[in-house]
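Note that one protein chain of the assembly has been removed; the remaining protein chains are unaltered in position.
So, chain A:
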Amino acid sequence: MEPIIVHEGNTAVLPRVNVDTDQIIPKQFLKRVERTGFGQFLFFDWRFLADGTPDPSFELNKPEAEEASVLLADHNFGCGSSREHAPWALQDYGFRVIIAPSFADIFYNNCFKNGILTIRLPEKQVYELMDNGKEEYYKLKVDLEHQTIQDSKGFEAGFEIDPYWKEMLLKGWDEISLTLQYADHIDAYEKQRGI
């Protein structure tokens, strides 16, 4: 996993509540057996018109969202299916940070496993950032080490993150290798329960 320490990038604003993983990556793209190449299908049914051309009214297709790597989303982002294809698609498209007032649990975990930093901020702050990013190219700087978000106009906010996930992201660790260091604990547990 690619570590994330400080990330600076353009924002895309998606002011829709309860965006489910079926929208993030529709089911017709779940049949692939690879982990890569899902970015082209991200938000497919919203992003493209029936003739396959980009829908200009969709938020990610707007000029100010060009090359965005920070997604500003609304409540309960990533609800529904556990499909990890959703963070794979977001990451492959270019997103490294997602900021929202709330996330669905499974999606939130899935993001960390793929080097995407998900940040919960109070609704008021998210909406302030969305207002800033709606009309123009709007960059944010996210510092994971110091847990801060800044823009060039003087916005600054701190955020909370589980220290475990913070370390995993900062170091870009492979979680399985980490767990396998505790293999003797797992052996002992199995023995004690007789399973």
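The rule we apply is simple: a residue touches a chain if its C-beta (ideal position, glycine included) is under 8 Å from a C-beta of that chain, and two chains touch if they have at least 3 such contacts; residues count from 1.
Just so we're on the same page, contacts and distances are computed from a predicted model.
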Unshown chain, UniProt name, "Cytochrome ubiquinol oxidase subunit I", "3-isopropylmalate dehydratase large subunit", "Glutathionylspermidine synthase family protein" or "Peptide/nickel transport system permease protein"?
-> "3-isopropylmalate dehydratase large subunit"
Could you tell me which of A:Arg47, A:Lys62, A:His75 or A:Lys141 touches the chain that is not displayed?
-> A:His75
So which of A:His146, A:Lys171 or A:His185 would be touching the chain we can't see?
-> A:His185
Which chain A residues touch the hidden chain?
-> 15-18, 20, 22-23, 26-28, 30-35, 45, 74-76, 79-84, 87, 102, 104-106, 109-110, 113-114, 162-164, 175-176, 179-180, 182-183, 185-186, 189-190, 193, 195
